[in-house]
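Yeah, one chain of the complex is gone here, protein chain that is, but the others are all in their spots.
As written, the chains take the letters A, B and C, and residue 1 is the first residue of each chain.
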Amino acid sequence: MQLSREQLLQAYRRMATIRAFEERLHDVIATGEVAGFTHLYCGQEAVAVGVCEHLDTEDKIVSTHRGHGHCLAKGCDVQGMMKEIWGSTEGLCKGKGGSMHIADVDKGMLGANGIVGAGAPIAVGAALSNKLDGEGRVAIAFSGDGACNQGTTFEAMNMAVVTNAPCIFVFENNHYSEHTGDDYAVGTANDIASRAEAFGMRVWRADGCDFFAVYETMRELLEYVRAGNGPAAVEFDTERFYGHFEGDPQNYRGDGELDRIRKERDCLQIFRQRVSEAGLLETDALDELDKAAHADVEAAVEAARAAPRPTAEDVLTDVYVTY
Amino acid sequence: MQLSREQLLQAYRRMATIRAFEERLHDVIATGEVAGFTHLYCGQEAVAVGVCEHLDTEDKIVSTHRGHGHCLAKGCDVQGMMKEIWGSTEGLCKGKGGSMHIADVDKGMLGANGIVGAGAPIAVGAALSNKLDGEGRVAIAFSGDGACNQGTTFEAMNMAVVTNAPCIFVFENNHYSEHTGDDYAVGTANDIASRAEAFGMRVWRADGCDFFAVYETMRELLEYVRAGNGPAAVEFDTERFYGHFEGDPQNYRGDGELDRIRKERDCLQIFRQRVSEAGLLETDALDELDKAAHADVEAAVEAARAAPRPTAEDVLTDVYVTY
Amino acid sequence: MAEMMYRDAVRETIREEMARDESVVVLGEDVVGGMGTAGGPEAIGGIWSTSTGLFEQFGASRVIDTPISESAIVGTAGGLALSGKRPVAELMFADFIGVSLDQLWNQIGKFRYMFGGKTRCPAVIRMAYGGGYNAAAQHSQCVHQILTGMPGLKVVMPSTPEDVRGLLRTAIRGDDPVMFLEHKALYGVSGEVPEGDYTIPFGHARQVTAGEDVTVVATGMMVGVAEAAAERMAEDGIGVDLLDLRTTSPMDEEAILDSVEVTGRLVIVDEAPPRCNLATDIAALVARKAFSSLRAPVEMVTAPHSPVPFALELEQAYLPSDDQVEAAVRKTLDYR
Partner (left out) sequence: MAEMMYRDAVRETIREEMARDESVVVLGEDVVGGMGTAGGPEAIGGIWSTSTGLFEQFGASRVIDTPISESAIVGTAGGLALSGKRPVAELMFADFIGVSLDQLWNQIGKFRYMFGGKTRCPAVIRMAYGGGYNAAAQHSQCVHQILTGMPGLKVVMPSTPEDVRGLLRTAIRGDDPVMFLEHKALYGVSGEVPEGDYTIPFGHARQVTAGEDVTVVATGMMVGVAEAAAERMAEDGIGVDLLDLRTTSPMDEEAILDSVEVTGRLVIVDEAPPRCNLATDIAALVARKAFSSLRAPVEMVTAPHSPVPFALELEQAYLPSDDQVEAAVRKTLDYR
């Protein structure tokens, strides 16, 4: 099915925002201005946006250590996120969580997660909650090719099948877990999707660098899951433009690999090409969105720099609801 | 390949010993003479023996909470086991482990295990040790249909594939994990073996109530693994004659189910039938072995009853090698 | 007042809370039993019989039988709780926190904090702990010493059916993750239970016996052990102020300090091994905050630094006994 002009613009705008957000962080982190461990999502924007454009607030997602893209795609506030990464009390998590723990439960974003594989079981719970409420809502667990080897991920898939939970396992295969290739670490007869399939789920596979492939795949998949057919899984072939963490020298990359994926596998460029070729959007309109995204991000950085800082008294609040 | 008369006699003798051991325990536990949680292996004898008859001491096995059969098949001493179950200092584990923790590392038996799914990773380590030593030895993880849902089991399979460990995952599908059916708890497109297969292992399937099917399957499988082809898995369809634990009322069984499996799926009877029909062994010879097995077990019970008991001083020994 | 068994107190309280609030959901291994079998569901209702009949009454969507996947059980509870439900999950044996600790410690215990106080995670995780069944090293352990140290978790250890009801209501209705530790040797114990919908707040110790000679602090199964010793010593005119903490996080520090201020002597009974456990926690509290009241060395009666052994004689020697409590009390009283 065709996306409307408005939908196309919104999708691109979101992807552009993620890109701008991450590239800005890349620069800022190099200066030492921002502390903590930060993992950039650049290169995978089409997955987060292609998935989340189908969701509303009641649909839940659970994310990973590489969570900025998922957060932004699910509608988390750019300034709230930037302030969180800066550690301000005005951050989405009051500066207590930081990059690896950004969450906005009211938006259906149940948290980035510093523990690889920990999100999948949580997504099953969110899915079962939605099933109880009976409105056809789903929950989505984003996992990497590395996370697909963690026991919790398998347990969650089996649990979802057994409980017929409307849970969707989105595997973003960017071919690396930290410094290790998926060819080495993912034992499989075929691919990640085939491992999920062996649990009795229906699975899909698509090019994660092509927004339209992601979007169409998810449309089909979501129709299946929302209809009460139980869980499903999908594997997206995608690319990670930066290192595992900021500062990673990436010696494990092949010669010219980064240049090649930047050139051939950039989901924003591919989107532009598609909509231009099909005469759906003009370059000018897209450029405008890029500019707007950059402006938003720049404003967020300025706001984060000026935002109030926590004090020692804040350490002991928010541990419990009732003490 | 044909088994020799001697091999046939030994295999039956081992199965008969397990049967006699378990049935004797069943009676004794009902009287309250033996304490602790005991899970009987009756009905599955052909698996333990059909697997372990191929192994020697340097091949390792790792077992489960339902471990008596694996122990006996791997050559653990009948009296040492019985004394352990009675909690004597002459028990295989000096009365410190009991039924769920019987081990005899010198025999390549790395322990029963009270934690479902915990054995599989340990088997990978034992397999890698054997691989390092380069003698073509293997390690075997026994797991149930319930254990196949525990995250550790999946992690172990993947780890074995990635490290090309000579590790064999033997799934004994007795169709129940405690009081729950495998139809409910094992989410799968096909069967347990197919889930293992999705990790890129070669898998086999066979009737676990037929010693000859188990034995032949394992011959083929072991040839494959000993040749350095990496890990493999096998699913045996088998039956549990008693409850999950002693005292289980088994209300979850269908009408006549226990009678049927006792009648049609008794691996000892099937063995007898096969060797009689083929004219390989005479009923008398088999009866003799049954008798001998019972005598051994009876002697073990008498010995266990008379064996020395631990004292309070023993509690704090064996925690460390060096204090 | 009605007589009720500890296990029944657990189950009936869950049943009432499920009836009262449809967001309460039960999950765990064999909490139904018989799923996927010819004998059909509801064959067991939990191996401790703490969920018998709930499936029949509330159906499969609210009583969820799970595969053997403890990490996924706790994680699923976490996801339900973040989504507005009130899951009551069963881990069967407390020892299984080993295979699910991340979800307890790093996930449900920290969501609220990591998310800046903007969410609630009202998950109750029930588990049977403790020794006495010759169940050996992997089915007999205490875990309160591990969980109490984890910020974000609350830890409850009821010792009577009455407390089960009051504390479990508080746990299910509260908005924080609660580790509800049921001692397996108490399931069959009966006790008087008040009528009505009472709750017991966390962080309030119960005075089991009153006395001014020595303070004894215990939890769970150890309360009965200490009470037996106290009753015997009462005949000799020794007055034991025996406190049942009921919850270890939060803990009623005031009750302990107030008591030690009067008695000047402290014996702590803890079923866990001796290192970094609740006994050391309480000893430290008193050594810090009631030092000037203390008139004798603190005494601890704990399990030894070993795994739980199997054999009858070994486990008996392993578990703290009333004799040991009495000896510790007499020792502290003899100190001048």
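Throughout what follows, a contact is a pair of C-beta atoms (placed from the backbone, for glycine too) under 8 Å apart; a residue touches a chain by one contact, two chains touch by 3 or more.
Note that the coordinates shown come from a computational prediction; the quantities given were computed from them, not determined experimentally.
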Exercise. Omitted chain: which shown chains does it touch?
Worked result: A, B, C
Seminar exercise, completed: Touch with the missing chain holds, among C:Arg62, C:Lys110, C:Arg126 or C:Arg246, for C:Lys110
Exercise. Per the definition of touch given earlier, which of B:Glu22, B:Glu53 or B:Glu155 contacts the omitted chain?
Worked result: B:Glu155
For this session: Could you tell me which of A:Thr17, A:Ser63, A:Asn130 or A:Ser177 touches the chain that is not displayed?
Result: A:Ser177
For this session: Have a look at C:Arg173, C:His204, C:Arg232 or C:Lys289 and name the one touching the chain we're not showing.
Result: C:Lys289
Problem set entry | Residues from subunit A at the interface with the omitted partner, ascending | 35-37, 87-88, 93, 95-98, 100-101, 113-118, 146-147, 149-152, 176-187, 250-255, 257, 309-312, 314-316, 319
Problem set entry | subunit C residues that touch the omitted chain in the full complex | 71, 95-99, 101-106, 109-110, 113-114, 136-138, 145-146, 148-152, 249, 272-273, 275-281, 283-289, 291-292, 294, 296-300, 304-307, 309
Seminar exercise, completed: In the full complex, subunit B touches the hidden chain through residues 60, 62, 84, 91-97, 101, 103-106, 110-111, 113-115, 118, 120-132, 139, 151-152, 155-156, 158-159, 162-163, 317-323
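As a working rule, only the chains that are shown with their structure count from here on.
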Seminar exercise, completed: Farthest CA centroid from subunit A: chain B
Seminar exercise, completed: Between subunit A and subunit B, the Cα-mean centres are separated in Å by 45
Seminar exercise, completed: subunit B to subunit C, mean C-alpha position gap in Å, rounds to 36
Problem set entry | Where subunit A touches two or more other chains at once, by residue number | 151-152, 155, 158-159, 162
Seminar exercise, completed: Residue numbers in subunit C touching two or more further chains are 66-67, 69, 71-72
